[in-house]
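Submitted below is the structure of interest, expressed as structure tokens.
Our next item is chain A:
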Amino acid sequence: MMPLLQIRNLNLGLKRAGSSYALLHDVSFDIMPGEIYGLVGESGSGKSVTSLAVIGLLKKPLQVLGGEINFRGKNLLALRRREMRAMRGRRIAMVFQEPMTALNPLATIGRQIAEMYVLHQAKNWSEAGQLAVEALASVRVPNPERRAKDYPHQMSGGLRQRVMIAMALACNPDLLIADEPTTALDVTVQAEVLKLIRELCAERGTAVLFISHDLGVIAEMCQRVGVMYAGCLVEENDTAALFANPRHEYTRGLLGALPRMGSRLEHGRQRLVDIDSVIEDRSTLTSRRFITPRQDIAAQ
Partner candidate 1 sequence: MKFGFNFILGATLTTLVILGGLLAPWLANFDPVFDADLMNAELPPDWTFWFGTDAQGRDVYSRILYGAQISLTVGIVSQVINTFIGVALGMSAAYWGGWWDDLVNGLTNVMLAIPSLIFALAVMAVLGPGLASLLIALGLTNWSWTCRIARSSTLSLKTLGYVQAAQTLGYGDVRIMFTQILPNIMGPVLVMATLGMGSAVLSEAALSFLGLGIQPPFPSWGSMLTDARQLIQLAPWTAIFPGLAIFLAVLGFNLLGDGLRDILDPHMRTRLS
Partner candidate 2 sequence: MLRFIIRRVLQIIPTIMVVALLIFVIFSVVPGTFASSLFSDGKTAADPELVARITEQFGLDKPVHVRFVSYVTDLARLDLGTSFRTRRPVLELINERMWTSLRLATAAMIFAIVIAVPLGFLAALRPGSILDTVTMVGAVSGLSLPQFWLGLLLMYLFALKLNLLPSFGYGDGSFKHLILPAVTLGVTPLALLARTTRAGVLDVLNADFVRTAHSKGLSETQVVRWHVARNALVLIITTIALLLGSLIGQAVVIEKLFAWPGIGSLLVDSVSMRDIPVVQGTILVIVMWFLVINTVVDVIYALIDPRIKQV
């Protein structure tokens, strides 16, 4: 089977008068059609920036410095702006982290969902409005007809995120990028939203690039996982295998740092293993890359 998304040697960074400053180093991974692929790592590891590169929303001064992003065989980086724009919403869609600010406060949510149908399926506004109500129903928003006339500030975070999902999946894209979709939500709501994403994507055969720093969420959602550290993809495996048998030292450290239920009973009193130091200042990452004690890990 052909991979849906194929990223090869993606290099990304800031380019300023002469010097460049890299944020991603030769990142490569594939996502198969219909699979949920997780990208995990701490803040600053480059996960979000990878996703923005895929959907083409990198803001200056960030830019792609090299590599390919092949989507259904075509290199997205080689597309003209208009062609890339045609992909967004239609074939590749995104859900962001902050539901509170991700929706236009001055437009009804029905209207914001309807935009998708007007834009991509050439429907008129009244048809699109009807479809929007159906979309709301599909993400299990109670009372969808009434809710469609609400404004974002009248909804809770969890509901707003459902709206975001409805919008993103409205035109049945091939790939959904979910950048920390539940991080800003209450734990109880998190589970519902995650379940929703899993079920809807399974129904429609939508692949998901799921980004999170939360290992628990990754374990629940994803079939395969890639671990990112300081702009590099350091390990990649099926979820179960990764958790059972982490090969890279960073991954081991990451998993070791997880507080585990019942660990006290099983293993006696143990301190949470701490990974030495944080991601150091990136400006030093030019030729001599990693200067901290984690040097040997990253060099692998």
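A quick word on the picks: all candidates are chains of the complex that A comes from, given by their letters.
Here is the rule we go by: a contact is a pair of C-beta atoms (placed from the backbone, for glycine too) under 8 Å apart; a residue touches a chain by one contact, two chains touch by 3 or more; residues count from 1.
What you are looking at is a predicted structure, and each value in this text was computed from that prediction instead of being measured.
Undergrad: Which numbered chain among 1 or 2 touches chain A in this complex, counting any copy?
TA: My answer, from the options 1 or 2, is 2.
Undergrad: Using the touch definition from the top, list the residues of chain A that touch candidate 2 in their complex.
TA: So the residues of chain A in touch with candidate 2 come to 55, 57, 85-90, 93-94, 96, 98, 101-107, 115-116, 119-120, 151, 153, 164, 167.
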